[in-house]
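A single protein chain has been removed from this complex, and every other one stays in its place.
Entry: subunit A
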């Protein structure tokens, strides 16, 4: 009996020892220096970031692996996490729905390239039982609703842009994301641009202090609140709305047109004169056929690819992968409800990618 107990006891201690040793080795492989070593031993590229782009990336990387044999390991831990991992040099590329802010740029201290991969839109979805027509919103009206100033669905402000729709006498219930998210960032950036009161009172960010409403976790959380609550209105990703056949509103863009959100109108939003670094929010676009609430998802990499003893092969592999993403890869966007890059966005992305260097020399030469 005692020896049986002994055995169990020793087994337990052995397990602890095992855990401790494996923890240690896990830690050391996470430290940046060893990471580069490990990564060059295996050929896989490591990436982390945006959850929004994850379905597209996993499709792209699996196709790319089939054709070239290069393995890409992408972890969808959220844009902020991706930026942090790149800053700590634990991944070779990040992906983010929001360009680096000042604090992040300062922390990373060396130039980082933002390469647009695709764009996505945020739609305004609602639940009004019995109403079949698609509602339309003007920017001011949308801001007033989310500020809590328009409280009922039959408010004259809503009725005046939706003539002929019999709106119910129902309270408006706002649903928003409770988790920090790029979707919230795009949506609030838009509201800040089009409405002064929103800009000064609430502002933009991936988490904000909502003046009214209920929070749901993730697209599915917000969609659940909208579906369940009569009179609810909220914002979700276009891809999610399309997949789940949710009703969404037409929005008036800068040129005064009411635009139905779609993959095409989202791509169109990016067909404008872009700055050379592509770090631009596409919200409230100048494009006449563009849907006004959209944004790029960028891949982010260091401009100078020689760091931590990375091999030139590795750097070339990375840049070629991204080059493939913005060219051949674009055909996989639309079936997954992502908006492919517009022509102008693609050419800006090309120029940016060509500026990547290894030891001061450009990596892409002949392309």
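By definition in this document, a contact is a pair of C-beta atoms (placed from the backbone, for glycine too) under 8 Å apart; a residue touches a chain by one contact, two chains touch by 3 or more; residues count from 1.
By definition in this document, contacts and distances are computed from a predicted model.
Of the names listed as "BolA family transcriptional regulator", "Cysteine desulfurase", "NADH-quinone oxidoreductase subunit M" or "Phosphate transport system permease protein", the one that matches the UniProt record for the absent chain is "Phosphate transport system permease protein". When the full complex is taken into account, the listed residue touching the unshown chain is A:206, out of A:125, A:206 or A:317. The chain not shown here is touched by just one of A:55, A:168 or A:215, and that residue is A:215.
Seen across the whole complex, the unshown chain contacts subunit A at 2-3, 6-7, 9-10, 13-14, 16-17, 20-21, 24, 77-81, 83, 98, 101, 103-104, 171, 173, 178-181, 202-210, 212-217, 221, 224-225, 228-229.
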